[in-house]
Each structure stands twice: as structure tokens, then as C-alpha cells.
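Apart from one protein chain that is not included, each protein chain of the complex appears where it belongs.
Note that the chains are named A and B in the order they appear, and that numbering of residues resets to 1 at the start of each chain.
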Amino acid sequence: MAEVVHMIDSEVFLAFSTYATIVVLKMMLMSFMTSYFRMTKKAFSNPEDTNLSAKASEDRKKLVRVDPDVERVRRCHLNDLENIVPFVVIGLLYALTGPDLSTALLHFRVFVGSRFVHTVAYVMAVPQPTRALAFAVGLFTTFSMAYRVLTTSLFL
Amino acid sequence: MAEVVHMIDSEVFLAFSTYATIVVLKMMLMSFMTSYFRMTKKAFSNPEDTNLSAKASEDRKKLVRVDPDVERVRRCHLNDLENIVPFVVIGLLYALTGPDLSTALLHFRVFVGSRFVHTVAYVMAVPQPTRALAFAVGLFTTFSMAYRVLTTSLFL
Partner (left out) sequence: MAEVVHMIDSEVFLAFSTYATIVVLKMMLMSFMTSYFRMTKKAFSNPEDTNLSAKASEDRKKLVRVDPDVERVRRCHLNDLENIVPFVVIGLLYALTGPDLSTALLHFRVFVGSRFVHTVAYVMAVPQPTRALAFAVGLFTTFSMAYRVLTTSLFL
């Protein structure tokens, strides 16, 4: 581990930094997508949000409702959180173990690509198993990095 | 990037450490708030939790229910997760790019302030657009840090 300090200056760390930022930005776009669907489908979760779409208070009460398209985007957002958080944590520790640049790039690119495919498949309701496969590819990429972290720097 | 190693000793990194800890602690307080509302409104999501509020098993079944105030706090907590996780990830990478201390402090303070305003606006159901603005300010602060990360250390 003496070389860990150098790792934080390395191209692997720069690559991690770039791909982690891209995939986190992708996750943040889900907030905009939720807002967009709430506005266009007129389906809000808080009474105070409805004055953006209706004026009469009778109409506004009806807008506090659940819409299937909004829920779909919210599930996709939660799935991002459940998968991108592990990638960021394990990916950071993985980058500090000093992997080959080409191996690290492969992991980062496959993961980030799988999450973009997952989002498109989820939001557009593409027939399965597209979404399930994208989910699984991302998961196993993270497992592969976790395996290297645990085998190179286990300290219990 | 040769100076990145020094960055981790810098005042910018200390400032990130302080503000990240504060905003994560704020997020953790949402767990207490949820528990408090579940207790006082007697609305639980698990049958085994109801023995904290009622003894007769007939009464206890009725306590497994959804309460609008509990759901409001839970939505606020989830919104924290969706926004504070990106801040922490991108903020850490941003701190390592060696920004000016004053610029970095501005980003950290504006973000953390915006999340406190957001929480108060959400829990107390303050009329819009207070909450929407607080949300947007936090989001754009994170985008601004992501922009610096990608422009100073892009490696695809």
C-alpha cells in the first residue's frame, strides 16, 4: 500500500473522477425528469406544489395524486441511488488499489454504460430482459471491483 | 494533478470535511424526525413496531397505516439522499482539483444552507416556490463543482 499516495495522482484516479462525475450527473437528471412528468401529468405529492398548475383550490386538491409515469421515473431514480452509491464507494477504494489503467477504464466504462442503458430501458418501458441485463452488468462490474479491493487490502 | 496529494492536506479539504459532515448529520436527523412522527401520529409501517404504542392486538393492527405527515418527512429524507449524495461525491472530487479556498467555501456554504432551507420548507409545508428554489440552488451548486471537476481533470 506504500504506493497508494501516488495512486491519487494517477490516471486511474482521474478516470474514476471523470466517470463518477458523469454517472452522478446522470442520476441528478432524474430529479428534472420527475419534475417534468409531475408538471405535464399534473400529479404532485404535496398540496403546496399544486399552485404551479391550477388556481382554483378545488382543482388543486385533485392534483395530489399518484401517476404511473411519475412513479416509474421515481423507481428508476431510487434504483440509481441503490446502484450508483455502491459504484462510487467501491470504485474510489478500487482506484486506490492501483489497478491497470486499461482494466480500470473497462470497469468504469461498462458500469456507466450499463446505467445509461438501464435508464433508457426503464423510462421507455423497453421489454425485458433489457433492463434486467443492464442492472446485472452494473452489479457484477461493482462486484469485480469489490473483489480486487478485498483481495489486495483486506484488514479485518 | 501533481499537486493533488497536497490538496488532501489543504484548508479546502478541511472545509469540505466540515461541511460534508454537517450536511450528512442533518440528513441523519430526518431518521429521528420520522420516528418522532410515527410515534406521535401512531402510524407504523411494520406490525412488530406497534407494540411501542398499543397493547391490545386489535388496536395494534390499526396502527400499521400511512400518515400524510410521516410521508412528508420521508419524502424530505429521500430528497436529501438524492441531493446530498451527489454533493458529497462531486464535492470530494472538486476539493481535490485545488480550487480557491474562497470559491470552495462559497460552494459548500451555499449548498449546505440551501438544504437547511429546503428541509424547513418541506417539513413545515411553506408555500412554493421556497422549497423549489432551495432545491434548485443546491442542484446548481453541485453542477458548478461538477463543471470544474470535468474541465480540470477529464480523462475518458
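Methods note: a contact is a pair of C-beta atoms (placed from the backbone, for glycine too) under 8 Å apart; a residue touches a chain by one contact, two chains touch by 3 or more.
The structure presented is a predicted model; accordingly, all values stated were derived computationally and were not measured.
Touch with the chain omitted from the figure is made, among A:Val64, A:Val89, A:Leu106 or A:Leu133, by A:Val89. Only one residue from A:Leu25, A:Val110 or A:Leu139 touches the chain missing from this view: A:Leu139.
Although one chain is not displayed, chain B still touches it through residues 5, 8-9, 11, 13-15, 17-18, 20-22, 24-25, 27-28, 30-31, 45-49, 51-52, 77-78, 81, 85, 88. The chain not displayed touches chain A at residues 1-2, 4-5, 8, 71-72, 75, 78, 81-83, 85-86, 89-90, 93, 96, 122, 125-129, 131, 135, 139, 142-143, 146, 149-150, 153-156.
Operating definition for what follows: only the chains that are shown with their structure count from here on.
Separation between the centroids of chain A and chain B, computed from CA atoms only, is 17 Å.
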